[in-house]
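Of the protein chains in this complex, all but one are displayed in their positions.
Each chain gets a letter, A and B, in the order it is written, and its residues are counted from 1.
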Amino acid sequence: MLRLEARQRTPAWLNLTLPLVAIVVTLILCSGLIVLAGAGVADAYGVMFKASLGDSYAITETLVRAAPMIFTGLAVTLAFRAKFWNIGAEGQLLAGAMASCFVGAIPMPGPLAMLLMAIAGAAAGAAVALIPALLRVRLKVDDVVSSLLLNSVVFYILMALIEGPWKDPFSGYPISPPIEDSAGLPVLIEGTRLHLGVLVAVLAAPLVWLLISRTVLGFRIRVTGENPEAARYGGIDVQRVIVIAALLSGALAGLAGVGEVGGVHFQVMSDISPGYGYSGIVIAMLARLNPLGVVPVAIFLAAVMTGAEAMSRATGVPAFLSDVIQGTALLAMLVALLFTAYRIRRSA
Amino acid sequence: MSAVLEQVFQVGFLAAIIRIATPLAFATLGEMFSERAGVLNLGIEGIMLLAAMAGFTGAYFSGSLWVGVLAAVAAGALMGALHALFTVVLGLSQHVCGIGVTLFSSGLAYFLYRLIFGQQSVPPSIKGFQPVPIPILSDIPVLGPAVFNQFTLVYMAILAIPLAAFILYRTPWGLSVRMVGENPRAADSAGVSVMATRFQAVVLGGALMGLAGSFLVMAQFNAFTFGVVSGRGWVAIALVVFGRWDPWRSAGAALLFAFVDALQLRLQAAGLGHIPYEAFLMLPFVLTIVAMAFMSRNAVAPSALLKPFRREER
Partner (left out) sequence: MTTLPPLIEMRGISKSFGPVKANEAVDLAVAPGEILGLLGENGAGKTTLMNILFGAYQPDAGEILVNGKPVSIRNSADALAAGIGMVHQHFHLASRLTVMENLLIGIPGKGGRLDRAGALARLDDIARNYGLHLDPDQPVSALSIGEQQRLEIIKALFRRARLLILDEPTAVLAPSEVDGLFSALRAMAAQGLGIIFISHKLNEVRALTHRCVVLRHGRVAGRVDVPAETTALEMAQLMCGHEIVPPERGPSVPGAVVLSLDAVSTGGHGGMPLRAVTLAVREGEIVGIAGVSGNGQRALADVVSGMLKPQSGTMDIAGKRVAAFTPREVQALGLGRIPEDRMTTGLVTNLPLADSMVLPRIGTEAFSARGLLKPGAIVAFAEAQIEAFDIRCPGPMVRAGALSGGNLQKALLARELAFDPKVLIAAQPTRGLDIGAARFVHEKFLALRARRCGIVVVSEDLEELLALSDRIAVMYEGRIVGVLDSADASVSRLGMLMSGAGGSA
């Protein structure tokens, strides 16, 4: 019989290779679906790659899509490091989008508008994240379920607003009024959609890394996440640390919404996020909760999503393959993670 | 106001409540079995969707609705087994796996549906279940036509509630389920296999979620659309908490939610929608969060929920 045996130490090479192994396994598993759809595996993945990373415009499109995923990936990473189980990045993103759109629609000088949009979006995301955090530390309410359910609450608030009082009077669709033109995030490369928010997202990753690994707060977050009892004995106010981690996490998820409003959609609609908040969980796990790993993983998943449309047009394989890849990658990574803590031994 | 009251006591309104409640009751019971055994199944949203897809496809090609139901149940049970493999056998974190199962199975459902049916301007549909009146009982005024002139799946849901309660509270297996959800070590030392019991409960839960999915495509919409589940899985998770992990209360919670939902639809139809309908839709979530805040003091959630169990820990 095979059984799992705890490892004393995780070899360093495993930490780097496991996500790659998980991704390769995912692509192999999903190639079965491509075959089922009657297309060539190399063809399909080839088109997918070319359309997402094959030329500079494609790369900018992929990066634009990666930006919100980097933010939600960082949000989940930070929260999970403190073992605050924030499944609510989706709702926090929506809250951030709404708040920034609301601020962006007020006429004021562009740079000021952008700054206030970012602040409002981050604050709104943090406020949403605060609810499950306070419920957990004050009333011991399970954060997994409460943060998950809040996604639906925020979504319905958004729907109620854009179908009701906040509906754009000049549009037949349920969408919010657009932000001021001057409040839109500047485009970095002429002729592309690559906006300032993408740069901010990429720069946020090392900042979060610094926060977690080089500051006293980060130390407290790590210790609280790994062993709250030892943290408390060591003089750490565990509840405070969890609330701070939740606020920061919510703020990061809120910034994902700010980028989408300020740099991509310029208004709020019901499908402003195709599940970026949930993708954040996939990304954080694949990145092994390392903020620096979030960027490449987010770009990879963004490339899959961007490339899937082109693949569908070229080969007839439904573009929903990208959703399957995301789910499979998360499950494959979870199994792979098992091998960092355990190894398989044959037992008599 | 009297117009509203008239609406409420219409036969059609009562029947609508029952029909809205049916898939929720199945899903809620499914989630409840899983959670009573100590396994949170956040895969429910995706499992229901995949089951709905499988059910619709099965019914569409076989021409038999019951083949469709079987396909949905099988798909649900299979995804339940997948979740159990990850969380029970491998002991991986339940919430992350649940999100993974939801992402995976909803992606798979969309993919396979598009693969099988292509992109059509008018989505294919089937002739769904027809109401089966129960002799005599269906003649009771108001209640009769509302409750006893329903789809067979509705009757199954009504019977599933006492059956679930019986299994959970009166059978050795049900006791094992409750024990592995409360104190797996105690079950283990009494010779009960924690892993097998949890696995069975999660698979049974998945099968019930499959039934829920089948009802949506074969009795409610008679077609598969991408929004066919649209958060009903999350609602079920809320209802389990709201129903305090008890079959009767959970089913009651489903009925209550269905009432509010049906009322909301009627009010809209009657042009009485002063309050945005989203307010009603978010109600179960808000109420559940509030309920959790009050309940946690005398914690009623299964003690071992979210906790993997491994033997020989040292």
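The rule is short, and it goes like this: a contact is a pair of C-beta atoms (placed from the backbone, for glycine too) under 8 Å apart; a residue touches a chain by one contact, two chains touch by 3 or more.
Keep in mind that this is a model prediction, so the values were computed, not measured.
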Visible chains that the absent chain touches, using the contact criterion stated earlier: A, B
Selected residue (touches chain absent from view) among B:V89, B:L137, B:L163 or B:A186: B:A186
Chain not shown: contacting residue from A:A42, A:L112, A:A230 or A:L292: A:A230
Which residue of A:K140, A:R214, A:R313 or A:R343 touches the chain not shown here: A:R214
From B:R178, B:R232 or B:R266, residue that would touch the chain that is not displayed: B:R178
Hidden partner chain, residues of subunit B it touches: 170-172, 175-176, 178-179, 182-183, 185-193, 303, 311-312, 314
Missing-partner contacts on subunit A, residue numbers: 8-9, 214-220, 222-223, 226-227, 229-236
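In the analysis below, only the chains that are shown with their structure count from here on.
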Residues of subunit B touching subunit A in the complex: 40, 42, 46, 86, 90, 92-93, 95-97, 99-108, 110-111, 114-115, 231, 234, 237-238, 241, 276, 278-279, 281-282, 285-286, 288-289, 292-293, 296-297, 299, 301, 305-306, 310
Complex interface listing, subunit A residues touching subunit B: 4, 33, 36-37, 85, 87, 131, 135, 139-142, 144-146, 148-153, 156-157, 159-160, 163-164, 275, 278, 281-282, 285, 318, 320-328, 330-331, 334-335, 337-338
